[in-house]
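My structure is below; once you've seen it, I'll send some questions.
Here is chain A:
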Amino acid sequence: MAAREEILTAVRQHPPPSRDLPQVPAFQGAGDRLVDEFVAALELIEGDCVVQPPSDLQSWLSERFPEAKRICSAVAELEGTVTPEDFADWNEPADVDVTVVRSPLGVAETGSILVTERELRVNTIATLAQHLVVLLDPADLVPTIHQAYAHPSFQKAAYAVLLSGPSGTADIGGVPVHPAQGATTLTVILSPPTDGGQGGTEAPGGSTNAGDP
Partner candidate 1 sequence: MNVKPVDQARNALAFLEDKDQTASFHNLFDEGIWALRERRDAAAREVPEWEQLRDLASQIKEHTLSNLGDYLELFEANARRNGVHVHWARDGHEHNQIVLDILASHGVKQLVKSKSMLTEECDTRAFLGRRGIEVTETDLGERIQQLDHQPPAHIIGPAAQKMPQDVADLFHRVYGSDPQNAEPVYLAHVMREHTRPVILEAGAGMTGGNFAVAQTGAIVTVTEEGNADLSANVPKLRICSVGIEKVIPGVEELAVFIRLLARSALGMRITQYTSHFAAPRAGGEMHIVLVDNGRSQRLSDERFWPSLKCIRCGACMNTCPVYRRSGGLSYGATYMGPIGIIMMPSYDLHRYHELPFSSTINGSCSNVCPVEIDIHEQIYDWREEMSAKGEYSVTKKAAMRVADAVLSNPKAYRAASEVGETAMRVLPHFAIYNRLNAWGRRRDVPSPVTQTFHQWWARNRGDGVPPADASSERPSSETSG
Partner candidate 2 sequence: MRVALVVPCYVDMFFPEVGVATLELLEKLGVEVEYPFDQTCCGQPMANSGAAKQARATEELFVRNFAGYEHIVAPSGSCVHHIRNKFTAAEDTPERRHVSEHVWDLPEFLCDVLKVQEFPWAEFPHEVALHVSCSAIRGLNQQTMSERPNDAWFSKPRSLLEKVKGISILDYERRDECCGFGGTFAVTEEAVSAAMGNDKLERLGANGARYIVSGDMSCLMHLQGCAHRNREDFHFLHIAQVLNGGAA
């Protein structure tokens, strides 16, 4: 591995003056009004937030997405038309209209929600579907990105993505538009998990999901 040895030797030859690694303080951000902050932040990035969970998720979905034919459900609360396990190939979710998934973590500062391969099982259901609906227990909200990165998923997951609003771009004339390549809309429903559901508050580990390292 000549390249490896050469590069490592080269970077050690005459490095910049030594510097200690600073301690990152525990910035607290919003602190106590997490739901309000989260809703405001999500609105800023063109996401939608449903603060009161609908009693019937299925009919809420039909009303919100009347044209939707293929619903991919990754949650126990809902029976969609497909589940992630139905996909043999990860490009198949391309014709999914709506993906419903539960997130184990939300960030009030940015309006972000976390999903990993544990929740998705097939990672592309989050990015190939036309619309994304995310269930989030408000108890799983943290104030800032700093607390978010303390979540064990960032140590253990093969794929972990902080999603913040629907996909977009401002590459043409600096005008922000939706969607770009990913979901056209992103809706977060603040709902604690029902019993027997895939609660996001379970500690990770001991999982049987494909793709875990």
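Regarding selection, all candidates are chains of the complex that A comes from, given by their letters.
Criterion: a contact is a pair of C-beta atoms (placed from the backbone, for glycine too) under 8 Å apart; a residue touches a chain by one contact, two chains touch by 3 or more; residues count from 1.
All of these numbers come straight from a predicted model, not from anything done at the bench.
A.B. asks: Out of the listed chains 1 or 2, which is the one touching chain A within the complex?
C.D. replies: Candidate touching the shown chain: 1.
A.B. asks: Could you list, by residue number, the parts of chain A that touch candidate 1 in their complex?
C.D. replies: 1, 3-4, 6-8, 10-22, 24-25, 27, 41, 44-45, 90-91, 94, 109-112, 117, 123-124, 126-128, 144-146, 148-150, 154-155, 157-175, 177-183, 210-211, 213
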